[in-house]
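What you see is the complex with one protein chain gone and the rest in place.
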Amino acid sequence: MQRPSGRESNQLRDIRITRQFTRHAEGSVLVEFGDTKVICTASVVPGVPPFLRGQEQGWLTAEYGMLPRSTGTRMGREAARGKQGGRTVEIQRLIGRSLRAAVDLTKLGENTLHIDCDVIQADGGTRTASITGAWVAVADAMAWMKAQGKVKESPLLRAIASVSVGIYQGEPVLDLDYPEDSNADTDMNVVMADDGGIIEIQGTAEAEPFTENEFAAMLKLAKQGIAELNKLQREALAQG
Amino acid sequence: MQRPSGRESNQLRDIRITRQFTRHAEGSVLVEFGDTKVICTASVVPGVPPFLRGQEQGWLTAEYGMLPRSTGTRMGREAARGKQGGRTVEIQRLIGRSLRAAVDLTKLGENTLHIDCDVIQADGGTRTASITGAWVAVADAMAWMKAQGKVKESPLLRAIASVSVGIYQGEPVLDLDYPEDSNADTDMNVVMADDGGIIEIQGTAEAEPFTENEFAAMLKLAKQGIAELNKLQREALAQG
Amino acid sequence: MQRPSGRESNQLRDIRITRQFTRHAEGSVLVEFGDTKVICTASVVPGVPPFLRGQEQGWLTAEYGMLPRSTGTRMGREAARGKQGGRTVEIQRLIGRSLRAAVDLTKLGENTLHIDCDVIQADGGTRTASITGAWVAVADAMAWMKAQGKVKESPLLRAIASVSVGIYQGEPVLDLDYPEDSNADTDMNVVMADDGGIIEIQGTAEAEPFTENEFAAMLKLAKQGIAELNKLQREALAQG
Amino acid sequence: MQRPSGRESNQLRDIRITRQFTRHAEGSVLVEFGDTKVICTASVVPGVPPFLRGQEQGWLTAEYGMLPRSTGTRMGREAARGKQGGRTVEIQRLIGRSLRAAVDLTKLGENTLHIDCDVIQADGGTRTASITGAWVAVADAMAWMKAQGKVKESPLLRAIASVSVGIYQGEPVLDLDYPEDSNADTDMNVVMADDGGIIEIQGTAEAEPFTENEFAAMLKLAKQGIAELNKLQREALAQG
Amino acid sequence: MQRPSGRESNQLRDIRITRQFTRHAEGSVLVEFGDTKVICTASVVPGVPPFLRGQEQGWLTAEYGMLPRSTGTRMGREAARGKQGGRTVEIQRLIGRSLRAAVDLTKLGENTLHIDCDVIQADGGTRTASITGAWVAVADAMAWMKAQGKVKESPLLRAIASVSVGIYQGEPVLDLDYPEDSNADTDMNVVMADDGGIIEIQGTAEAEPFTENEFAAMLKLAKQGIAELNKLQREALAQG
Partner (left out) sequence: MQRPSGRESNQLRDIRITRQFTRHAEGSVLVEFGDTKVICTASVVPGVPPFLRGQEQGWLTAEYGMLPRSTGTRMGREAARGKQGGRTVEIQRLIGRSLRAAVDLTKLGENTLHIDCDVIQADGGTRTASITGAWVAVADAMAWMKAQGKVKESPLLRAIASVSVGIYQGEPVLDLDYPEDSNADTDMNVVMADDGGIIEIQGTAEAEPFTENEFAAMLKLAKQGIAELNKLQREALAQG
């Protein structure tokens, strides 16, 4: 089996994490998983949704979007159609759930962290790149809150990152790009903490059901990839 | 650990599958997982969506809804709000993906199977009950197509069923009801074929990340539960 | 003239009223007019709409829906289309207006009664079945409020019920089913109180205008039918 | 009993019907029932809705709107809110149904008559004024079609008009204006043909149910009022 | 060059300004620029939008609409489509911006002036007629506020009016009607105060770019036309 990109089966794409990518947000990161490029911002907004008012805690919510020509064929603009598509809704719920596991909401005060992940170029794995990059933006926003005296201690609980794994031409591979993703037998997105704890697993058989052995092999690859991503996140945060 | 319902940790709720529940649909099933009750219909509709036209295959798509007072507190009606909520979208995409794995779309002709899962009473596990019941409705609709001469051989590929598993008060449990679900540390929905192949796994850490051991224990429970559900599906189909 | 069902011209279909059909709502009724089956729930929700705030009275509002495959051909789901159709709006306004005539809103406290009528199987007369069944759900909800000490005396003013009448093949008939309804010259829906007072009359000439004599004959049939429905409502409430 | 306007109980308001009110539509009428003023246009548009294609017949449909400041208090603009309200939907369906009874759709060719009734000033009875005025616009549009050679014979079947009646302070009155309408015990809208045939009756008990005798008295008033309106319609059409 | 209407190149159409056109609004004007007819109302509504609360000032906002058959071919009703079109949005923003320049919002109290411009017949220049007519409605509403004691001094800052100019068959012309507008090389809408101050200029090259000289010639025509419109506004206000 030869991957279209020539990568080893357990090899991530080139990962780049650029902090302070735009200047207004409390955390702003450009994350690149190869040709997949996502702008991830974390905004600290006073107030919480109605269902949390008066409970002395904060909230974190995420939105996801793709620029219309981030893809090979232009997609309709969701704002113009007046509706977010089902895939968008599914992805932004996953991003929000995952990042809530990284933050102690009871230490946020009555503030909401708005995460925005906007794909400017897509080549597979936009949701996993979004989670990985957005976590760095969250870390920056938490540091900003502490520096501003808005929180006494950082609400950050743990580092999390995410990667996709799959079965491509019968073999487990790490970090699928678009040519692999669109032909994979099985696709699985994994979100993990830096201590190996599992935050979210979403595995889908695209054509044939997959076996427990395949599942185990994919999970092993994901663990390794996420450990590498955690390291890159730490390195990015260590700069400047 | 005592489950609120008094069930054993590996014990399903009382499962009831009632076929021909309503009279118009090609497949119509009332599925009950204890107090969770869902009407699942499969409708055979001529034609396919634009992206499949002329490709001599069919399609399967699913929609999910909850009656406003299927829950303890009345929820707003999505039709009146003019929008399906994010949870609804996520669930109906899961149902559709899962059931497409059960049907050979190339044998359907240019027809669309519309699956409708409408929850009339909710007590946890509505998405797994929906998939389990809808599969029986699909089986009935496929039999109807064959009897009508609309297909030469049944497009049904395999039996699938779904169940939830979770970690409740530190222990893995099968088929969570609402009191468990709303307090679980981890919640996982599994869809499997009757040969043990995995169709979909969605595991979410609600509070703390979960370990691979916990994951393995949950998956084992799910396999056992799905085998029981497959048996009940077969029995239901064997009647009349 | 022979009715498709073989019924006499002044004969109702088999009417069944099942209380406590689902367990969460304060009033929950499955009403069946022959093959027409509607789940009617009455929910007591604290608060009133803005235009009534501070006026020390309550409100009653109704919503109506049909499951997509309650009909012979699958209808699009209104929640997915993002809009309730004109017929739905018209019917739910009729249900709400009718039931407000049955309740003394000044005795409700600042609470809103939400009526939900969801058709699970349609065979003509869904709006009249909805009103008839929903009144029983309202009665149960009022009893619940009294039992809970939320009201001192029951806000229930009177029993109401509803039935359709029409001119079918030149003759007045009671309680039209779908084969009659789709071929009737004239269709009229009547809502009456148990003392014969008229709450609402909506008569429509489908093809030819109708005469005052035809109108009088239809109204007479409606009175008789509603008296029978009132009796069945009382019997249902007398149980358990 | 003294009516706020000083009118007799069986007295219409001043009725004015101005044809060719605007210049683009095939039929364009300003109808005034006292201070209620509605622009009614009938537009002949080639083509029919999908459900009628290829059936060699036409269609008639109606839309209704109120200018935001046609009323004492400014109402939100429905186009800006992105949704027509329930009352609007109910009224436009009534207008469409009523006028379809006036036109032989099988003689229209594959054309659609679009009726637009836009209230520029409201003082009660906007729906009955709309139907009465729109019928004149339809008659003009039918004459235009004949003159243009688009139809061989006029599809107009009969003249129809509409008026409201009600019980005001215990007495039946004809053609309620806003001060009466907002205090009436009962409100009934009647649409009749010029031969006395009934097209539509919609009677609603606002507070107390009404009796058959009250109903009969209202219907008698309506018949008289509609006969007068039919005469005014004929006179308007007789002018140039 | 001969204008389709036979007008001189610097000649306005017949302008008519009718005050108190409808009776409910604080200011209500029918403005006619030849065959273009627009109902302009100014409504005084207590309260301001959220972003201005507590700032002791008022607000002015405008909405614009066209009756479906104000045009040669029937347009879809925006309320029915659930969305205002781009042209509508652009025009109502222009109307609002222009009229805010005529009112001292700090003298309005916490009130909002809602301007509604509804085109009942269109023949080109609906936006300029709207602004010109709406200013008279605003003047009337300001006088009403003063007479009611709701403001101490009139918040009216200056008179404004608007006219279109363009290059038609190579020559600058004033106040384009539809036959000119749809064939113009360049179209420019100008809003000016009665002292010649410029409020808004929007010039658009429809086909070829235009030169500064052409621009200057158009601006000169606009100044003259607006001076005439200001005179007609004053005359209208001078009447009873």
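Some observations on this one:
Just so it is clear, A, B, C, D and E label the chains in written order, and each chain counts residues from 1 on its own.
As a working rule, contacts are C-beta pairs under 8 Å (C-beta built on N, C-alpha and C of every residue); 3 or more make two chains touch, one makes a residue touch a chain.
All values reported here derive from a predicted model rather than from experimental measurement.
Taking every chain of the complex into account, the omitted one touches A, E.
Screening E:Glu110, E:Glu200 or E:Glu228 against the full complex identifies E:Glu200 as the residue touching the chain left out. Across the entire complex, the residue among E:Glu56, E:Glu171 or E:Glu208 in touch with the chain not shown is E:Glu208. From the options A:Gln121, A:Asn183 or A:Thr211, the residue with contact to the chain not on display is A:Gln121.
Only one of E:Val89, E:Ala143 or E:Ala227 touches the chain withheld from this view, namely E:Val89. Although one chain is hidden here, its contacts on chain A can still be listed: residues 22-25, 28, 35, 37, 39, 41, 43, 45, 63, 65, 67-72, 74, 77-80, 82-84, 88, 114, 116, 118, 120-122. Counting the whole complex, the residues of chain E in touch with the unshown chain are 83, 86-87, 89-90, 92-93, 97, 101, 158, 188, 192-193, 195-205, 207-212, 215, 219.
The definition used in the following text is that only the chains that are shown with their structure count from here on.
When you average the Cα atoms of each chain and compare centres, the chain farthest from chain D turns out to be A.
Centre-to-centre separation of chain A and chain E, using mean CA positions: 50 Å. For chain E, the set of residues that touch two or more other chains comprises 82-83.
In terms of which chains touch, the assembly is arranged as an unbranched chain of neighbours.
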